[in-house]
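Removed from the display is one protein chain of the complex; every other protein chain stays in position.
Every chain is named by a letter (A, B and C) in the order it is written, and numbering of its residues begins at 1.
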Amino acid sequence: MIRAGVVGATGYTGVELLRLLLSHPQAQPVVVTSRGNAGEPLAAMFPNLRGHTDLTFTEPDAGRLADCDVVFFATPHGVAHGLAGELLSRGTRVIDLSADFRLRDPELWARWYGQPHGAPELLDAAVYGLPEINRASIPKARLIAVPGCYPTAVILGFIPLLEQGLVDTGRLVADAKSGVSGAGRKAQVGTLLCEASETFKAYGVPGHRHLPEILQTLAQVAGAQPGLTFVPHLLPMIRGIHATLYATLSDPGTDVQALYETRYRDEPFVDVMPAGSHPETRSVRGTNRCRLAVHRPQDGDTVVVLSVIDNLVKGASGQAIQNLNLMFGLAETTGLDGIAVLP
Amino acid sequence: MIRAGVVGATGYTGVELLRLLLSHPQAQPVVVTSRGNAGEPLAAMFPNLRGHTDLTFTEPDAGRLADCDVVFFATPHGVAHGLAGELLSRGTRVIDLSADFRLRDPELWARWYGQPHGAPELLDAAVYGLPEINRASIPKARLIAVPGCYPTAVILGFIPLLEQGLVDTGRLVADAKSGVSGAGRKAQVGTLLCEASETFKAYGVPGHRHLPEILQTLAQVAGAQPGLTFVPHLLPMIRGIHATLYATLSDPGTDVQALYETRYRDEPFVDVMPAGSHPETRSVRGTNRCRLAVHRPQDGDTVVVLSVIDNLVKGASGQAIQNLNLMFGLAETTGLDGIAVLP
Amino acid sequence: MIRAGVVGATGYTGVELLRLLLSHPQAQPVVVTSRGNAGEPLAAMFPNLRGHTDLTFTEPDAGRLADCDVVFFATPHGVAHGLAGELLSRGTRVIDLSADFRLRDPELWARWYGQPHGAPELLDAAVYGLPEINRASIPKARLIAVPGCYPTAVILGFIPLLEQGLVDTGRLVADAKSGVSGAGRKAQVGTLLCEASETFKAYGVPGHRHLPEILQTLAQVAGAQPGLTFVPHLLPMIRGIHATLYATLSDPGTDVQALYETRYRDEPFVDVMPAGSHPETRSVRGTNRCRLAVHRPQDGDTVVVLSVIDNLVKGASGQAIQNLNLMFGLAETTGLDGIAVLP
Partner (left out) sequence: MIRAGVVGATGYTGVELLRLLLSHPQAQPVVVTSRGNAGEPLAAMFPNLRGHTDLTFTEPDAGRLADCDVVFFATPHGVAHGLAGELLSRGTRVIDLSADFRLRDPELWARWYGQPHGAPELLDAAVYGLPEINRASIPKARLIAVPGCYPTAVILGFIPLLEQGLVDTGRLVADAKSGVSGAGRKAQVGTLLCEASETFKAYGVPGHRHLPEILQTLAQVAGAQPGLTFVPHLLPMIRGIHATLYATLSDPGTDVQALYETRYRDEPFVDVMPAGSHPETRSVRGTNRCRLAVHRPQDGDTVVVLSVIDNLVKGASGQAIQNLNLMFGLAETTGLDGIAVLP
């Protein structure tokens, strides 16, 4: 059994990671830390875990964490900067669900996150954990930066078009919608049920932290810097991201359906739906899948890609487990084969 | 008091129209018809009306309807085709909330609605009841085609840019999201709470009936046929439309905030929010307002317009009352000054 | 116009009170205070008020408040204790939406609210503002304690049975369910959308602060101390209370339907529905009505009363306006005749 530590498991990515680890046949959580809740049983905070674990939260302690085979960070940004180096130096692998190691450029990180980068020396070692483009690098990686939720949905939707250079990369649009769990388990007015249900709005239109992350990866995929307008919105529901992507085809003769099916034929977690489909977020709820549909309305040169994921699974904790499986030589789908609960 | 008839008041635009009429100081419903529910008190079907009216549904009868000053149709498409002519010939004005008289071209109508147009001879008389562009024509109109819900949100959002020729009209994008009430009060599986809550999806990407309606009006505004990609989505909530619009500025020096403020300065129901805003659908719930915000992310040449309305009010029954007020010489806001209930 | 002040208008009862005052034909808000938000326009905090008022929050100042004809408190408990005395001594009437003056016994108050009562000397002057039992006392009152939300729904449901001594008062059960807005607009984890939607639970079963308030008033109505089991629950929705009440008839021959219809025949805001009905909370959303239905399942001796209100209107701000109307000699329904928005 792989011995896993989890730092900062009191948020929504944390509890989802614990659910997945507790169901995983070849890994188990052995240390779960929380500065504010040390001594409290996990099951007291998260009632779904009652009966499935007797673990209690402990103070974060580098020594105990270093005894693990791998440590996950499900922490606010900046925390992994402080601890990851020590763990890596002791031989413990790190899978970071925060944004700390996602951007290659520490200056860019500092600009978007409003504080200096705390561990620029580790950036060379960090692998951006999107297996659909970086699968080869993950097994030998010691430090994984798990992609953000919006970036996962948007990038998976654009990859086939950009890899092949089939669209005008100067005018991409990503209109993305996320359930409220993306905002985290924090005491704040804006995500109260009374504020966020029965209503809908955009946010962060002037600029959202996931924009540079998406741009960096799309540039890698396209081989050139793209131009992207990214508009996130808040959905009145708990889980799920739906990205609606718009691009203009260079060659109107392109068979986009075949393009997507070919690109993702062997991907265990990317499902290209039949032509004419409209994927629903609930079809992937609680699972690590991304479902995609690709359209050309009125047979024009605009391609519309519909991309859905569960923001807490393929957009966070499930993708972290997918990386774990690759890092430790397990089948990539181990512990990730659950069926979405519907309705 | 203006005597109003309502044909087909058993749907959501119907009950909303009744709510507005029963609160209107200078109009009142006197005949409310429903083929399937004749004899039933309105308040038995719609519990919010209990204590506010003793009316019962009656069979649709042209004679009784013709005694009204005005008759509203809140019916499936095709019904107003059959009855409007007779009412008009007897001097009764008609305000049609269905799609029957929205498209100027009966062939186009037939193609999108799957049946022949039933009253092409009335099309010349019909006025598209969007006061923000057709205010001058409405007072003398005998037949009003109330705009669709998506068209209202999308068109109001694009008007300032298109009127002034400030954007590339060949590549407009309207990513629109609607509450479930837009699908009507019909017994169907797809809009059950268990199917439509806690999930989100696009629909009608290959083509939606509101597309030709939007294109027709944008062409009138722009003076040329635009190219538009229109993608509707279903929100897990009851009321509200949010349209997120994308266009490319021809002149990057344009002050879009001033443009919008100037265009809508005197409009009683269009509210241009301060720069940097993100309007929420709940801020207009139950009201006839459209709130707009206009952005240029990262000061680029892409304009993003956020437009919210209540699909059943400004997108249907409230706009119908606004037309009524203009047709009968009342202040345009009469009976439409309620404040949204929040939370 | 009656000049009204509102202390602490940043919560949900506050914004609902502002909505009702801004729509009231004979009253208007002139001073609205908030310690933390002084200087901010009301409409910036509450987007539904945009376009309806230019007022800004001010620091609470006894002098400016004393210039009002009436001051409403929509504050946490304890605040009205500190300010009400000064206002009353200057001749300003006070309508307190908090719990500060609801319990006649200051010791009981101290026990349930965990702090000493701050103004026991004012208790003799306070009138419990439930017009359905205290209508005669309200016009001359200077200080009104607006009933709590659960108490309003429960008491109105029990009154006819208890006034007439028709049930065993030793074993009353009130199983009550409230929308999340009852928990207020506070930054807290428990009422986040992700915590409170798609789930349901009881809370406060060992004891809830509304229990002594209900018992005090039921004792007044029944003429003796009743025994009540009161279990509140949290509904995954914004507004509405549904109380399901159980009692055992002393005389199985009682015609409970006639009893309720007779008792409430002249009450403008209590609607006894036809036999066999099941009132829905949405039928009163945004309105000051209480709808009741009374059942005797299988014609047994158990009476089941179903009572619904909007917790923020009849359960708080609407009832406050109803008291205002009575205090200032206006028609009791003034400004309270809106129709619920449905769906």
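The working rule: a residue touches a chain if its C-beta (ideal position, glycine included) is under 8 Å from a C-beta of that chain, and two chains touch if they have at least 3 such contacts.
Treat the numbers as computed from the prediction; the structure is a model and nothing was measured.
Engineer: Check the options A:10, A:58, A:92 or A:181 and report the residue that touches the missing chain.
Structural biologist: Hidden-chain contact among the options goes to A:181.
Engineer: Using the touch definition up top, pick the residue from C:43, C:125 or C:173 that touches the left-out chain.
Structural biologist: Residue touching the chain left out of view: C:173.
Engineer: In the full complex, which of B:1, B:38, B:62 or B:194 touches the chain missing from this view?
Structural biologist: Final answer for the missing-chain contact: B:194.
Engineer: By the contact definition given up top, give the residues of chain A that touch the hidden chain.
Structural biologist: These residues touch the chain not displayed: 12, 15-16, 19, 22-23, 46-52, 181, 185, 198, 238-239, 271, 273, 279-280, 282-283, 285-286, 289, 291, 338-343.
Engineer: Going by the touch rule given at the top, which residues of chain B touch the chain that is not shown?
Structural biologist: Looking at chain B, the ones touching the missing chain are residues 12, 180-181, 185-189, 191-198, 236-238.
Engineer: Can you name the residues of chain C that touch the chain not displayed here?
Structural biologist: 171, 173, 175, 177, 194-195, 197-203, 205-207, 227, 229-231, 233, 235-240, 242, 244, 246, 248, 276, 278-282, 285, 295, 297-298, 300, 302, 304, 306, 308, 343
Convention: only the chains that are shown with their structure count from here on.
Engineer: If you average all the Cα positions, which chain's own average lands nearest?
Structural biologist: B
Engineer: In whole angstrom, what separates the CA-based centres of chain A and chain B?
Structural biologist: Using C-alpha averages as centres, the distance is 39 Å.
Engineer: Just the number, please: Cα centre separation of chain A and chain C in whole Å.
Structural biologist: 45
Engineer: Find every residue in chain B that makes contact with two or more other chains and list them.
Structural biologist: Each of 198, 238-239, 279-280, 282, 285, 343 in chain B touches at least two other chains.
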